[in-house]
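Removed: one protein chain of the complex. Kept in place: all other protein chains.
The chains carry the letters A, B and C, assigned in the order they are written, with residues numbered from 1 in each.
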Amino acid sequence: MSSQLGQLFRISTFGESHGGGVGVVIDGCPPLIELSEADLQVELDRRRPGQSEVTTPRNEADQCEILSGTFEGKTLGSPIAILVRNKDHRPDAYSEMAEKYRPSHADYTYDAKYGTRNWQGGGRSSARETIGRVAAAAIAKKVLAHFYPQLETLAWVKSIQEIQANVDPLTVSAQTIESNIVRTGDPRVAETMIERIKNIRSEGNSVGGIIECVVRGCPPGLGEPVFDRLEADLAKGMLSLPATKGFEIGSGFEGTLLKGSEHNDHFYMEDQRVRTRTNRSGGVQGGISNGEAISFRVAFKPTATIMSSQPTVSKERQETELKGRGRHDACVLPRAVPMVEAMANLVLCDHLLRHRAFCSGCED
Amino acid sequence: MSSQLGQLFRISTFGESHGGGVGVVIDGCPPLIELSEADLQVELDRRRPGQSEVTTPRNEADQCEILSGTFEGKTLGSPIAILVRNKDHRPDAYSEMAEKYRPSHADYTYDAKYGTRNWQGGGRSSARETIGRVAAAAIAKKVLAHFYPQLETLAWVKSIQEIQANVDPLTVSAQTIESNIVRTGDPRVAETMIERIKNIRSEGNSVGGIIECVVRGCPPGLGEPVFDRLEADLAKGMLSLPATKGFEIGSGFEGTLLKGSEHNDHFYMEDQRVRTRTNRSGGVQGGISNGEAISFRVAFKPTATIMSSQPTVSKERQETELKGRGRHDACVLPRAVPMVEAMANLVLCDHLLRHRAFCSGCED
Amino acid sequence: MSSQLGQLFRISTFGESHGGGVGVVIDGCPPLIELSEADLQVELDRRRPGQSEVTTPRNEADQCEILSGTFEGKTLGSPIAILVRNKDHRPDAYSEMAEKYRPSHADYTYDAKYGTRNWQGGGRSSARETIGRVAAAAIAKKVLAHFYPQLETLAWVKSIQEIQANVDPLTVSAQTIESNIVRTGDPRVAETMIERIKNIRSEGNSVGGIIECVVRGCPPGLGEPVFDRLEADLAKGMLSLPATKGFEIGSGFEGTLLKGSEHNDHFYMEDQRVRTRTNRSGGVQGGISNGEAISFRVAFKPTATIMSSQPTVSKERQETELKGRGRHDACVLPRAVPMVEAMANLVLCDHLLRHRAFCSGCED
Partner (left out) sequence: MSSQLGQLFRISTFGESHGGGVGVVIDGCPPLIELSEADLQVELDRRRPGQSEVTTPRNEADQCEILSGTFEGKTLGSPIAILVRNKDHRPDAYSEMAEKYRPSHADYTYDAKYGTRNWQGGGRSSARETIGRVAAAAIAKKVLAHFYPQLETLAWVKSIQEIQANVDPLTVSAQTIESNIVRTGDPRVAETMIERIKNIRSEGNSVGGIIECVVRGCPPGLGEPVFDRLEADLAKGMLSLPATKGFEIGSGFEGTLLKGSEHNDHFYMEDQRVRTRTNRSGGVQGGISNGEAISFRVAFKPTATIMSSQPTVSKERQETELKGRGRHDACVLPRAVPMVEAMANLVLCDHLLRHRAFCSGCED
C-alpha cells in the first residue's frame, strides 16, 4: 500500500512511464461535487511535458478519462478512477539503461529492492507517475472549494540555483505565476531563470532550485497531532515527489538563528479573529493551522539524467560509463509547480475530511 | 488515529503532561526479541528533563513499566504497552495559561480545533508526549539490531544559532556525542554552545538550532515508493516532533545551487558492493536506501515559552500580555537528540518489516 | 496492527491475562464528550468474572483507571488510555498447560505462529483481553448517544444448546435482560438455562449457545460499501470475539429457504419516513443501514477448557492427555452478552464518524 496517500481522501496511483497507462483511484471523495474531465485536464496540462521551451520536448497530450465515480456531472461518493494512456513510447532510447545504472537515479535501488524494474523511461520512478497525483488533486481542489470557498493554494519557483525571486506570498496571483513559462512569482527574474535553464540544457547539464508554496484562506483547526501534524503531512507529501531534498515551513532553517523573543508570533485581534503580527510559524502552530497563510519551501535537486558521460556500474556489477539519452527536463521546477500545489491540496483535503469527522458538532 | 505511526511496527502514544501518565502501545513487534525495562530506561534517561544544567530544572525520573507483551524476558508478538507515571505536577504554574495563549505555542490552535485543552503544562502538546516515542524506539532499535546487526543511528547537535559543529557523519561516535551535555558531535564547540544556552536562559530567552542524524550500515532496499519513500517517511517523522521547522536530506537546500554534473553520485564497485563516490543523495535514491550512510538535518526553532512579557490574546478574545512561568528548556536540542534518533529508528524498523513482507523470497 | 479495530474511532487493546494488566487506547474519540471512570465500570462489571453463580468463580474487581485523554470530566480529543491491573494471579494452575496443548484452545496455534506464548491463564488469547474492548465500547456508546440519542444496542442469550428463548427484538428491554443472571431476554426460560449450565459445570463439561443482538434507532445511511458494508464490519467484530463460530443477520441461514417474493421487505411510508413491512434484511440493505432495527445472531461454541481428561500432544510433540484445571466459565454466554453489545457499539461508532466525514454537508 505504498502507492497510497491519505486517510480519508485516499488516492492510489498506478502506472509506469511505459505500459498501458498511468492513473489514480480516489476512494473517499464526498458525493455531489461537480466534476468533469475538463476540471482535471487544466491541471494536467500545466504538468505535461512539451508545454514550453523550458520543459522536455517530449510531447504528450496526457488526455484523461474518468472511468467511474461520477454520474450526470457529479461525484457519486464511490471510487473515482482516472486513466491517462501512455502514447509517446520510445523504449529504444532506454535500452542502454536496461544494463547500466544512471547515477543518482532510481535504477540501482529499484533493482536492489525488487529484483526487477521496468527500465523503459524510468518505469515506476518516472515523473509520469505524478499524473495520477495531479488529477486526484484537481478533485481535492474542488472538494476544498466546496467547503472552504476562500481557500487558495499557489506555488511558484522561488529560485533556480542562486537566482532568487522576490515574492510576497500574501499577494502573489496565479495569473502572475502563469504569465511566464518558468512559473516564478517574480516576473522580473523570469527571463534570467529561463536563460539559465536554456544555457544549462545546451551544455547537456541540469539545474535545480526551490519552489515556494502558500495556502491562503485556510481556517484554523486543520492538522491532527501528534503524528499527523499538518506540517508533518505536508513534509511527507513534498518529499514523496521525485527529486526533492528538503522541506521547510515558516522561518525554516533560517529561523534557527533567531532568539525566542525574535521568533515568536504575537497574537492580536482583528475583526473578531485571532491573528498573529508576524508569521514565522508559517501558518501552523502545534501541528494545527492557525488561520494565517501556510507557507513552505521545497528543494529540488538538479535532474539526475544528464547528456554527458559519467562513471557508473552495470547490472552485472561491472564498472562502466553512461551518457544520458532520451528527452529529459534540464530543470524540473516549472513542471513541479503544479505538483507541489497538488500535494498541498491532497494533504489539505484529507485533513479537511478528518477534521469534519472528528471535531464538528461536539460543542452542540 | 492521529497518534499512531507506522504501517507494521505501529506505535500509539497517549498521555498529557498532567494526568495519570504518558506511554505507548507498540502493535507489530516481532516475537522472541529480548527486551527488558532497562533497554527502555537508558533511552528515556537521555530524554528526561533535569538531566544536566542545559535542560529544564524539572526533575522527573520518568521510570517506565512494561505492562504487556513480554514473557520471560522476550517479546510475545502481542502489543507491548509501556507506562510512565506523571509525577512532578505543578498545575499552579500554568493557571495563567488557562486563560491566555502563549505566542507561537499550541495553546490557541488546540482550543480552535478541539474546543478544549488540558492547559496544565502543555497537555497533549507537551514534549512529554515524546516519552512514548522514545520508549517505542528503544524497542525498534532492538528489532533493527536483530535483523541488521551492523546498523547504527546517531544524532547530534549540528548548530546552536550560528555556532556550527564540524562533524564527520561517517566516523562520529556515540561516545563523543554523549561526552558533552549539549550532545554535539564536535567537542571543540561544546563549551561555546553550552555558554550560549546558559546566557540566553539567564536573559529569560531561548534559542534553536539544527540536529544532524546519520544511519550507518543500512542495507540497500528500504523505502516504499511512491508515497512511502524513505526520505518522505523520515521527513514526516521529524516534522512530527515539537518545535521542528525543516528537514533536508543529503545535499538538501544547498544542493539546489549545483549543476547535475556536480551533484550526481557516481557508482563504483567495492568488495562486490555497489557504492557511490560521493553521497549527495544522503543514502537514498528514488525513495529507497542505496547502502550508503543515510544523513539528514532537522531545524528546531527557539522554544516558544520565554520568561519575558509578550503581547497576546485571551480565550475570551481580549488583547493582553503574558509572561512565561514554569520550568522550561531554553533550548530543546540536547534533549531532542534522542528524539531524532527515536523517530529515525521507528521509521527504519517499520520499513524493515514492510520490506520483509513484500520483497523477500520471491527470487527463489 | 492486529490488535486494532476501527478506521476513525480506533481502539488498540493490550495485555495478557497474567502480567502488568490489560487495557486499551482509543484514538479518535471526539472532544467534549462527558466521560468518567464510572461510565466504563458499569460495563466492565457486566463482563467481569465472579459476578454470578453461572460464571467462573474467579473474583476479579477489574477496576479501571483512565490514564489520559480527559480533562475536567470531558474528553479532550486526544488518545484515551485505560488500564485494568491484573490481580488474581495463579500461574501454578496453568503449569501443566505450559507443556501440553488444550484441545480446541489457542495454545498450539500461538506456539506455531509466534514460537512463544504466555501460557499463564491463556495469555493474550484469554477472554480477559476483552476488558479493553468493553471499556472502549462504553465510550463509543457515549459518542453514539451524543449524536444519535435514540440509538439503543441490546444483546441477550437466544439459546443455550437447544433451549430457545422467545424474544421480540423490537420491545425487549435492558431491564428484562439484566433481570436474570444468564442474561436471556425471555425470563420464562432463564431458570432452565441456568439449571443446564450448572448441571453441565458439575459434570466438568461445558456448553455453548447463540446470542442475539438488536440496534434500535439507528438512522439510515451507516455502512461503507463495498468492503466496509455494515454487516461485514459487524461480522468481523463478532467473529473476533473468542469462541465464536458464526454470524447471521436478518433472515440469515434460514432465509436461504425462501423465494425472493417471500423474502423481500416491501417499502411503505410512515410519518414521512421510508419503512419496510418486514425486516428480513435485518436493518441493512446494500451494506447500509435502512433505519429499521439492525438484528443479528452470533454462535458461541462450548468452552474448550473442560475438567475431564482429553487426548492431546505436548510442546515436544509427544502424544499425551490433559485434564483442565483452573477456574473457567462452563458457559461463556452470560458474560459474552456485554461483549457482543461492545463490538456492535464499536462498529457503529466508527461508522458514525466515517459517515460524518464523508457524507454530510455536500448537499448544501
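Rule of thumb we're sticking to: a residue touches a chain if its C-beta (ideal position, glycine included) is under 8 Å from a C-beta of that chain, and two chains touch if they have at least 3 such contacts.
This is a predicted model, so every value here is computed, not measured.
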item	value
Missing chain: touched chains present in the view	A, B, C
Candidate in contact with the missing chain, chosen from C:S17, C:T184 or C:T312	C:T312
Option from C:M1, C:A93 or C:I181 whose C-beta touches the chain left out	C:M1
Sole contact to the chain not displayed, among C:E43, C:E212, C:E231 or C:E341	C:E231
For chain A, the residues touching the chain missing from this view	1-4, 7-8, 10, 12-16, 19-23, 25, 27-28, 31-32, 65-71, 74, 76-81, 83, 113-118, 123-124
Interface with the unshown chain - residue positions in chain B	7-8, 28, 30-33, 77, 146-147, 353-354, 356-363
Where the unshown chain meets chain C, residue by residue	1-5, 7, 13, 101, 103-110, 112-115, 124-125, 129, 159, 161-162, 200, 205-210, 220-229, 231-240, 242, 244-253, 255-269, 272, 274, 276-277, 280-282, 284-291, 299-306, 308, 310-313, 317-319, 354-355, 359, 362-363
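Here, only the chains that are shown with their structure count from here on.
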item	value
Rigid-body rotation angle, chain C and chain A, from Cα fit (steps of 5°)	180
Most distant chain from chain B by Cα centroid	C
Distance between chain centroids, defined by C-alpha means - chain A, chain C (Å)	45
Inter-centroid spacing, chain C versus chain B (mean Cα positions, whole Å)	39
For chain B, residues contacting two or more additional chains	1-4, 7, 13, 113-115, 124
